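Here's the structure, in structure tokens; my notes come after.
Complex shown without one protein chain; remaining protein chains in place.
Order as written gives the chain letters A, B and C; numbering starts at 1 within each chain.
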Amino acid sequence: MDDKEAVLNRLKRIEGQVRGLHRMVDEERYCPDILVQISSVQEALRAVGRKLMHNHLRHCATTAIRSEDSHAAEAMYEELLELIYKHAR
Amino acid sequence: MDDKEAVLNRLKRIEGQVRGLHRMVDEERYCPDILVQISSVQEALRAVGRKLMHNHLRHCATTAIRSEDSHAAEAMYEELLELIYKHAR
Amino acid sequence: MDDKEAVLNRLKRIEGQVRGLHRMVDEERYCPDILVQISSVQEALRAVGRKLMHNHLRHCATTAIRSEDSHAAEAMYEELLELIYKHAR
Partner (left out) sequence: MDDKEAVLNRLKRIEGQVRGLHRMVDEERYCPDILVQISSVQEALRAVGRKLMHNHLRHCATTAIRSEDSHAAEAMYEELLELIYKHAR
């Protein structure tokens, strides 16, 4: 995978953010402030997912194009879109 | 575009659904019922978008792979993901 | 409903936007341009949904608070959140 180290570092940071959330709830901080923090963790996770998707897209595209079978290529595009639409939400 | 007729038919149906929404609001129907109907139009639009994305993905993948320049290919994957992540939400 | 006229006008405009989408697909316009247009219709529908939700929220909050039964109030909040989380996506 490209940028494996960068992805691992991001996940370490996300783990720290989740611990921060735990502390905020424990200290009974103001709800909207905690919600902002939750959204920030979710954006960070989305960015990690997108990074992984980039690698997967390159891999699938290469396989689809190299396949002689155009039906197989179409099926692969469809599967890839299924995956992205599910996880990009 | 593949399935152009199918996409055009779906859009006709969506237009009818929006007219139905207009009627529901005009008749002051129960809010949650109207919201269900709005979600159904949004899902239908999402499906149309995904259909278009399938065509675009095939087109981009072919171009990216055929390009001799791997930087250009990477940039195209990134642009494609940008597009999908924005519209798949 | 508050602003019923405003909501009806928005829905008229959305109907026109969907007709515009039909035309774009028919003329085989560039995919990403059509996708931008689809997103704009979806945002417009989301705004209509939110307007309806405002009315519904006021109505539910009033009912929940006036109810003597705190369990009934809690159930109403939960139902309302269920509704919003489903349609705000």
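Here, a contact is a pair of C-beta atoms (placed from the backbone, for glycine too) under 8 Å apart; a residue touches a chain by one contact, two chains touch by 3 or more.
What you see is a predicted model, and the numbers here were worked out from it, not measured in a lab.
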item	value
Displayed partners of the chain not shown (whole complex)	A, C
Residue among C:Glu5, C:Asp26 or C:Glu78 touching the omitted chain	C:Glu78
Interface residues of chain C (partner: the chain not displayed)	46, 50, 53-54, 57-58, 60-62, 64-66, 73-74, 77-78, 80-81, 84-85, 88-89
Contacts of chain A with the absent chain, listed as residue ranges	1, 4, 7-8, 11-12, 14-15, 18-19, 21-22, 25-26, 28, 31-32, 34-35, 38-39, 41-42, 45-46, 48-49, 52-53, 55-56, 59, 83, 86-87
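In the analysis below, only the chains that are shown with their structure count from here on.
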item	value
Overall pattern in which the protein chains touch one another (line/ring/star/complete/other)	line
Rounded Å distance, chain A centre to chain B centre (Cα mean)	21
Centre-to-centre distance between chain C and chain A (centres being mean Cα positions), rounded to whole Å	27
Junction residues of chain A, two or more chains touched	89
